[in-house]
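Can you read through this structure? Questions will come right after.
With one protein chain withheld, the remaining protein chains of the complex are depicted in position.
In this document, chain identifiers A, B and C correspond to the written order of the chains, with residue numbering beginning at 1 in each.
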Amino acid sequence: MNYLTKTRVEAFSDGVFAIIVTLLVLEIKVPHIEQHESVAELGTALLGLLPKILSWIISFLIVCVIWVNHHRILAQVEHITHGLFWLNALLLLWCSFIPFPTALMGDYLGNPLASFVFGCILALMALTFSLIRWYALRNQQVLKKTVDLSHYRRATTRSVVFGPSLYLLGGALAFVHTWLSMAVFAFIPLYFIVYSAASSVQSADE
Amino acid sequence: MNYLTKTRVEAFSDGVFAIIVTLLVLEIKVPHIEQHESVAELGTALLGLLPKILSWIISFLIVCVIWVNHHRILAQVEHITHGLFWLNALLLLWCSFIPFPTALMGDYLGNPLASFVFGCILALMALTFSLIRWYALRNQQVLKKTVDLSHYRRATTRSVVFGPSLYLLGGALAFVHTWLSMAVFAFIPLYFIVYSAASSVQSADE
Amino acid sequence: MNYLTKTRVEAFSDGVFAIIVTLLVLEIKVPHIEQHESVAELGTALLGLLPKILSWIISFLIVCVIWVNHHRILAQVEHITHGLFWLNALLLLWCSFIPFPTALMGDYLGNPLASFVFGCILALMALTFSLIRWYALRNQQVLKKTVDLSHYRRATTRSVVFGPSLYLLGGALAFVHTWLSMAVFAFIPLYFIVYSAASSVQSADE
Partner (left out) sequence: MNYLTKTRVEAFSDGVFAIIVTLLVLEIKVPHIEQHESVAELGTALLGLLPKILSWIISFLIVCVIWVNHHRILAQVEHITHGLFWLNALLLLWCSFIPFPTALMGDYLGNPLASFVFGCILALMALTFSLIRWYALRNQQVLKKTVDLSHYRRATTRSVVFGPSLYLLGGALAFVHTWLSMAVFAFIPLYFIVYSAASSVQSADE
């Protein structure tokens, strides 16, 4: 009874991811206009929501990328130990916080601090993924026997170098220009989607 | 490890659908009245909520129709590839947005733009279903061996012709008259419910 | 492929029930007081929330009773047909609406219309349970072979007589006195809890 049931940990995590992804839209409020039936006035009000819609789409895609990463890591795990559960809980903590910096960035698009907070939370989230991988390498009994350890070690190093640093870079660039920061935040999930699609064609060893 | 676990993708999607369907009601706020104990005043206030309740019911039924379609498509899928996952994520993106145009239509029932936005989002959602079907036809290894491909191809063509165009029609008709638009939006799920019940009696090959 | 996967229908329904039960508490807002550190003022403000807390507890218990009933009915079902799915969707429609009349009753405890609306929604929900049972009797292939049909028929009749009428009675009694209405609403889940516990001890045939 030292191990936690993997299916229940997955169900709990999937529930959290599904709720985050759906709650994000609640920050986009219906605008108030004076002339209820004016198409022009409602159109202008809806256009004013574009920054919020943009930050919502970016967050949506990032949470989906997190889901894929989470799925990939748990697919290689044999047992969920207490250590692994609490690292997973730490990951869910950062994830469940995402609606806040998303709303912050949507409300204060011109303010570099908003994008910086967004980048920092995601960097902490990405760092927790690296911690989970590092924990698995130190406690190899949690990994499935089929996992290629040298491959896993390289992927872990790569995850530390790219994940947190890219999100921090995105956050920091907001002090140069907001749209530069947004471009990096949009690039990360898009790159991941293209890369993961390409790598799933090329190799069959992960 | 090239394939994503189908049960986790289903659990994630089911979670998103369940949350959308339940969040929809949050847009219907308890009205504020002056005389707390007046039945007449509360009754009038509740009647004023009818447009919101109507757009809530329509959205609720449409999300249920989406769930049935989603179930039907995944029941014929053998493997979830990365391409399929991201098309599914795109579908969930449009779906998780539904509470916003639903609230918009409820708040601005007389404004044709509100119904038009509602129709456009649902047309994009329906188009993504066609994309998923089209992807499966191009990557037939994702489909189960039992699937009748010529039947699947015809259903895919039909899904492009009917799905997005009906929702767009509903949205466009709002510029003629709001209730015409509402009638189309209500007709789509009702037709689907009757049609799917009928076809499930007639044939056993899908 | 005429049948919908029972586990996915259950997962979807469980998701909806879990969200309803958790959303109910969102209607209880933190009160605003003038002197932030005053225990007396905060205490008075919290006591003012008692009607909301009471209607929250009643709704919470009622949704749990619905869950048990839903579980019981699906446990006797072999196949989910399209007809059954849409009756289930109708049930979820009423259920997902529950947060609204709950908040209404909490805000307007002294107003009989609020309790009456609450009772009507629950009566419609209970009626849908009877419809599901009646549908199963008309389409006996959806029921498991082990189901005792004469027993099922009697339970169906009983569900029509007791379920909707008790909730309607509770709602109607609000026009006599609010607390009478509340007492009936509280009695229904409590009676069910005691009765189901007792019947599960006495008999083993359902």
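Going forward, a contact is a pair of C-beta atoms (placed from the backbone, for glycine too) under 8 Å apart; a residue touches a chain by one contact, two chains touch by 3 or more.
Since the model is a prediction, treat every value here as computed from it, not as a measurement.
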Out of C:11, C:127, C:143 or C:184, which residue would touch the omitted chain in the full complex? C:11
Among A:39, A:57, A:75 or A:89, which one touches the chain that has been omitted from the display? A:89
I need the residue numbers on chain C that touch the omitted chain, in ascending order. 10-11, 14-15, 17-19, 21-26, 28, 30, 33, 36-39, 42-43, 46, 57, 60-61, 64, 67-68, 71-72, 75-76, 193, 196-197, 200, 204-206
Touching the unshown chain, chain A contributes residues 1-2, 4-5, 8, 11-16, 18-20, 23, 26-27, 81-83, 85-86, 89, 92-93, 96-97, 99-100, 103-104, 107-108, 110-114, 117
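Quick note on the criterion: only the chains that are shown with their structure count from here on.
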Report the inter-centroid distance (CA atoms only) between chain A and chain B in whole Å. 26
Centroid spacing, where centroids are CA-atom means, of chain A and chain C in whole angstrom: 36
Shared interface positions of chain B, touching two or more other chains: 11, 14-15, 18-19, 23, 26
